[in-house]
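Removed: one protein chain of the complex. Kept in place: all other protein chains.
So, subunit A:
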Amino acid sequence: MSKPALTSLHQALRKSFQCVENNQKLWKSVLAECTPLLSSLGNLAEQSRALSNVQISNTPLRLFPDLEGRLRFKLLQATDTVLGKLNDKMTSLQSVRDAISNQVCAVFQLYEQNTDSLGLPVVTERSATAPSVTDMLEWLQDAERHYRHQFLRRKTLLQTLRADNLSLLESAPERWKSLESPTADDNITDTLCKVSFFMESE
């Protein structure tokens, strides 16, 4: 009866959790690479601010022709480079998100195909070593939602940056940092611990 369906679903769940575990590490490493980029972005913003505040004609540097324009061009170029690098990082973050999303989607599809054979009592049954199927599905969905949220927030932050609004640029590193939610990260780690017996019971 429901045995083969349940086994295949379990298999898929194991695979998904494996995927989440791998991608969690990847996600963290990419984020770690982003931090210095963001701080340099903030630094560039500060430099631009300083440039706007100073009157170059009042300093000894006035001998250099068109200094302000050149400096500004330099700064903008540097900002562009940093943003380009950040964009690359976002792409890898997006791939992490997509990997998890696709995996979770596949599990749900598998479950939906087998809803007839998998009654509610079966999917809500828990044991000492394995959580119930619904619990695991829920955790997977939570994890997927977390990564989607994280990715979207970071993307929104980067997308709404404007060259003409320096305060936005300046505050970007702090805002980037505030987007981290350790509790949600911990929840995913917790989940992975909770399913560790289930993962090993292959």
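The rule we apply is simple: a contact is a pair of C-beta atoms (placed from the backbone, for glycine too) under 8 Å apart; a residue touches a chain by one contact, two chains touch by 3 or more; residues count from 1.
One rule holds in what follows: contacts and distances are computed from a predicted model.
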Worksheet entry | Candidate names "phosphatidylinositol-3,5-bisphosphate 3-phosphatase", "AFG2 AAA ATPase homolog B", "NEDD8-activating enzyme E1 catalytic subunit" or "dolichyl-diphosphooligosaccharide--protein glycotransferase"; UniProt protein name, chain not shown | "AFG2 AAA ATPase homolog B"
Worksheet entry | Residue, one of A:Arg72, A:Lys85 or A:Lys155, that touches the chain absent here | A:Lys155
Worksheet item: In terms of residues, what is the contact footprint of the unshown chain on subunit A?
Response: 108, 111-112, 115, 119-121, 123-124, 133-135, 137-138, 141-142, 145, 148-149, 152-153, 155-156, 159-160, 162
